[in-house]
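Only a single protein chain was left out; the remaining protein chains are all shown in position.
Our next item is chain A:
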Amino acid sequence: MAAYTLQRCLGAVKVIHKCGSHSFIARRSLLSTAYTDSKLWDAREKDHQNLALLAALMDRTYDRNFPVSSLSISRFVDNISSREEVDQAEYYLYKFRHSPNCWYLRDWTVHSWVRQCLRYGARDKALHTLKNKVQYGMFPDDFTFNIMIDSFIKDEDFKGACSVVEEVMLQESFDLPTTQILSLYALSNYLATKPELSMSEERALGASLLISGLKQDSSIGLSAQLLGCALLGKVEMAAGIHAVFRGMPLMWTPGYLGRALAVMERVAAAPGDGKLSKDAVDYLEGLLQDLSSASDSSSGEDDESGGEEGKKEEEVVVDEDDQAERDKLPLYASRFKDLSGQLQSRGKVDPSPLQVLVSSLVQQSLASAEGPDMEQYQRKVGEWEAERQQLIRREKEMRERAEEERRAHQAAKAAAKQG
């Protein structure tokens, strides 16, 4: 309830600022209240069940090695009414995933789970199940992803928002423009805080930036692609191409820095309006300088010491393709200088930072992109409802049929005893 009022107030404040300056207030949610509130979801037909009874039923079914139906787990998740029950539901989701029916975990169950977690303040729980999607079978659809990212952005938790965006990237579900805009916003704000990034985080960020930027054709998309390729190139130089694409939907051909330079070339040659943010170009420049100086110093050391054991082992494994990449570094550096010169001369470098670009994009396009999303959501909720009712009907029919058979069987036994 408190969340509702806060959202409404912020929505109002956002409207005032929309026609004003570029100053950005602290707590604001990007998606409109109509998008994120659960009126439509709560308007579904309620199926009140006692959670304890359901839990007992599920335990009995698991003990006897029978499959639990997707309807039981969806009923359990729908009827959560407190924080403790969220934990119980998590356990049952885990058990369902590890049962023969794991394929049949419904979309609406996942959506309901996320909504319930957000309602009862268990957002970290939702993030935990999302991160371990293999163990919990949590594969939300686009709308649910949007709601999650928005909830994180509202609380300025950009690190959490970036984890969700990473999951979206692993599912490659950047189809809706709302998802693209939200994820670019989260990523740019996270990068603006200049965090310390480990290699795996860099890899995830780079991949998310690249794949979300590929969908957008504007300057923000191109800058995101450039930054993503630069980050991935950094990881590639440090740890080899296998470390880059293992477990990620990325191409395995080596040469991510080459791809970054190809983006710059495309922007320089394209006649349109696409520009590259200065942030991205500066980052690539700094990266190339770091790498060149590092390689110079390390090659100097190699000549002297002749290589210790550990480094020699790595070199043996990392050989061939990766060595070829590292040798191309001076080539990249010189090509970068040419291309950046070209971009400057054609005025294709946008001096505003990435964050500002994204915010302007948000103000322009988010409201219009939300419309078709909401219609599709309404349609989907209708379909889910129909499916749920069909499942309930089918369960009732099967129960009736089993009852009838049992009665017939008993009648036959009684008749046999008498006769």
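As a working rule, contacts are C-beta pairs under 8 Å (C-beta built on N, C-alpha and C of every residue); 3 or more make two chains touch, one makes a residue touch a chain; residues count from 1.
By our rule, contacts and distances are computed from a predicted model.
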Name of the absent chain as recorded in UniProt (options "Mitochondrial ribosomal protein S34", "3-ketoacyl-CoA synthase", "Galactosyl transferase GMA12/MNN10 family-domain-containing protein" or "Two-component response regulator ARR2"): "Mitochondrial ribosomal protein S34"
Residue, one of A:G121, A:P195 or A:G247, that touches the chain absent here: A:G247
Sole contact to the chain not displayed, among A:A55, A:L170 or A:V356: A:L170
Among A:L93, A:V114, A:A186 or A:I211, the residue in touch with the chain that has been omitted: A:I211
Residue of A:R75, A:R97, A:R335 or A:K348 touching the missing chain in the full complex: A:R97
Residue ranges of chain A at the interface with the undisplayed chain: 97-100, 102-103, 133-135, 139, 170-173, 211, 214, 242, 245-247, 249-252, 317
